[in-house]
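Complex shown without one protein chain; remaining protein chains in place.
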Amino acid sequence: MSSVSTRLACKPADYKSDLKPIWCPGCGDYHVLMSFTRAFAQLGLAPEKIAVISGIGCSSRIPAYTNCYGFHGVHGRSLALAAGLKVTRPDLTVVVASGDGDGYSIGGNHFLHACRRNIDITYVVMDNRIYGMTKGQPSPTTEPEFDTALTPGGTGVAPFHPLVVALASGANFIARCFSGEPNETADVLAEAIKHPGFSFIEILSPCVTFRPDEKEWKDQVRPAPVAATNDQGKAARRLMTDDGFNLGVLYRGNRAPFQPAVVGAGDTDLSELEKDFEL
Amino acid sequence: MGASPSISIAIVGSGGAGALTTGNSLLEAASAAGWHGLFTRTLGPQIRGGEAAGLLRLAVHPVDCLPDQFDLIVGIDWLNAHRFGGEIKAGPQTLVISDPRGGEPPPMVTQSGARVVEIPIKEMAKSIKDGRPNMIALGIAGRLLGFSIEQVFVPIAKRLADKGPQAVDASRAGIKAGFDAAADIDFDAQLAPPNPSDTRRWLLSGNEATALGAIRGGVRFAAAYPITPATEILEWLSPSLAKIGGILLQAEDELAAINMVIGSSYGGTPALTATSGPGLSLMIEALGLATAAEIPVVVVDVMRGGPSTGIPTKSEQTDLNIAIYGLHGDAPHLVLAPQSVGDCLFTTQWATYLAESLQAPAIVLSDQFMGQSRAAIKGPADVAFIGARTVATNIAATYKRYALASNGVSPMAIPGAPGGQYTADGLTHSETGTPTSGATDHLAQLDKRRDKLDRFNFGDHWASIEGTGDLALITWGSLTGAAREAAGRAAADGFDVRVIAPRLLAPVQPERLAAALEGVKRILVVEQTHSRQFHRYLRAHYDLPAPVRVFNRPGPLPITAGEIHHAITDWR
Partner (left out) sequence: MSKTSDNPKISSLNDLLAVAYQIEIDAVERYNVLADQMETHNNPELVKIFRDLARAEGIHGEEIRRLAGDFDVENEAHQFARFGRTDSPEEAELGSAHYLMTPWHALQLSLAGEKRALAYFTFIVETTKDPKVKAMAAELVEEEAEHVNLVNRLLRRYPPPRDSWAEDLDPPVSQE
């Protein structure tokens, strides 16, 4: 990681590509992109040493809007792509981007195991409580009474608490941010990247097209009333009683990150392995 | 009766009798003495204590298939052995050793006209301290086959090395008791002496060969989700990769496994996973992603009985369709199939090289028969291909990850390389990787991905083509050995048969097959499927310039050389 020798050495603009986002004007993800570029600039990382991995959905379009290496994978599997990449390339900074549908529904199983495995990657879920890309179906974080074409009258199914799930599964750093506070979000993201092990940030990011009611979020969010804890029991209680709008770093664990020995390079002598078969 | 080039033995037992250990030990003893051999097993559905039969064929030359009939069957007990049905064929020449207290031999034995000699195996075992019936059986079989006690004892001593002297002594005593009990039994079949010029032989299973082939090919990352009958590949790879600085990561499911492999490869580390039919089904979407984003990966499918959960412990050749046609969209990729236990090593190594060179996924269709059989084979040659990925270096501002190139292969930027940043994508993209829905780019990239495979010179490895004659036997995978043997028998009768077995199933090689079929008047297709997948594949992509007959049967029973020979002679 290069040090910031002069303050202007790394500007957020260095991390943006020329590709114009297809996100609807008013989408929270524009701010999230800003937070990404500001965080990368803060950390002074070379863009070619960052890999942004995503699944499918509006939020998952983000890799191509950065100037880093990117992977726009298939629905729900971004964490698996990231795991294979990071363990074989621990020198890279790997940031995974997902949405509430991609990350918590089809990607739910991989979410549990990514937290459990605790590989040193950072997972950002842009939660807009809806499947935006496919035009407005409920997601695992949608309120049960929210009316949609697919589920008239609402799902009637309670949303789950992704932060609690992350804690229970072993995530080493848990935070919640709001896209409308891009500087705060950038700070949290930078800290998450620096924090060893699996860091999870849920970013509330309103969907202007399918959840215009989320405009109210900016008046509902607040900094968490108490500083982050490293005690899992305390964190569990706080997260379970959280109304979903407490912002900031909420939990910092100290599990050692999972990183098997690094892949060797060059020709290696296979005779050790082959002599097991020789008669 | 003179010396035989090959002898086959079945050891049958259940409930912890250890029949498989006996069979394996005989293989080891024979291999140590210089013979070749093939050992496989057939099992009941229980996890432990089930009925089991070790099926062994020993020979002077390498053998890739089981016999039509067994020369010797040792029944430690016959509990539920009727379940093995037609798998353990006996005939009037067969000697059956049967424990009188081991239950009734199954109809396949009693109705075969085989000679039955009773030896009270279990009782003998009981009379020895810590005696085990399978050691008695080992002694009996060893004696009948003409081994010395020492020869059959050596592999046992190795296996029991960490179980203490008591266990070792008890085994020796058991082997000796069996030996003595068999001393007066007439057994005509004797193995011809081993070929002294065969130096450097190996003893390994198809799954082990597959794993080693991958490593030889440059694989240094594997993602693992267990599934029968592929798990052994992953279990062998785990410590082996660690020894050479590679990594195996256990995945939570096959969806994760294939994506981990893609992630590793994207980062520059050649990667593989192994599975069977149900797992391959789950991996199909991601294989499409690897195809579209042009990322090399290798997936080994050790085929088992299908469809759905099917028969996990038995072999079949019914994943051909999904391997070739399973990806949605037009997604050409590589499909290869090894032809024997030893060929599992070569084919997997070659598949890795091809995947890396062509930046595409390669599916290797092995099967349960090859995967879980153990064979004494000639030590495989050290083939010179190691994965040859074209990596972008000295990357200029004009770099385009998916630039159209004359051979269709565009240099791949590896993360970390300055200036090469791109976003790999399953979305249809332009030369830079930017998503597009335009006609020109879509067509250009489709052409690129097809052409890179079609223009590649796969050389002679694409198929094994042997023999001359008007009748061509076209088969693939584990049936190749039986087909070759059948052709050999036909040739001995004065009727020449060609055997053609493609090792490369996709992309297809129409010109090469046309050359191989030059002058053929009859084509016999042999496959282990119900719906004739291979025949349909041949008809879809190749000209079959002569009348065709198809001999197909689904699993679980292997198709024997005798059956194929019969099909040949039926059509002379």
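Read from first to last, the chains carry the letters A and B; within each, the first residue is number 1.
In this text, contacts are C-beta pairs under 8 Å (C-beta built on N, C-alpha and C of every residue); 3 or more make two chains touch, one makes a residue touch a chain.
Source: prediction; values computed, not measured.
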| item | value |
| --- | --- |
| Displayed partners of the chain not shown (whole complex) | A |
| Contacting the left-out chain in the complete assembly, out of A:Gly28, A:Pro138 or A:Gly253 | A:Gly28 |
| Residue touching the undisplayed chain, where the options are A:Gly108, A:Gly180, A:Pro196 or A:Pro257 | A:Gly180 |
| Given A:Leu43, A:Ile56 or A:Ala192, the one touching the chain that is not displayed | A:Ile56 |
| Missing-chain contacts mapped onto subunit A | 6-8, 11, 20-22, 24-26, 28, 30-31, 56-57, 133-136, 179-184, 206, 208-210, 215, 218, 223 |
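Operating definition for what follows: only the chains that are shown with their structure count from here on.
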| item | value |
| --- | --- |
| Distance from subunit B to subunit A - Cα centre to Cα centre, in angstrom | 42 |
| Subunit B - residues contacting subunit A, complex | 31-32, 200-204, 208, 212, 215-216, 220-221, 223, 240, 242-247, 249, 251-253, 255-269, 271, 285-286, 288-289, 293, 376, 379, 413, 415-427, 433-435 |
| List of subunit A residues in touch with subunit B within their complex | 17, 19, 46-49, 51-53, 63-64, 67-74, 76-77, 79-89, 91-92, 109-110, 112-113, 260-265, 268, 270, 272-274, 277-279 |
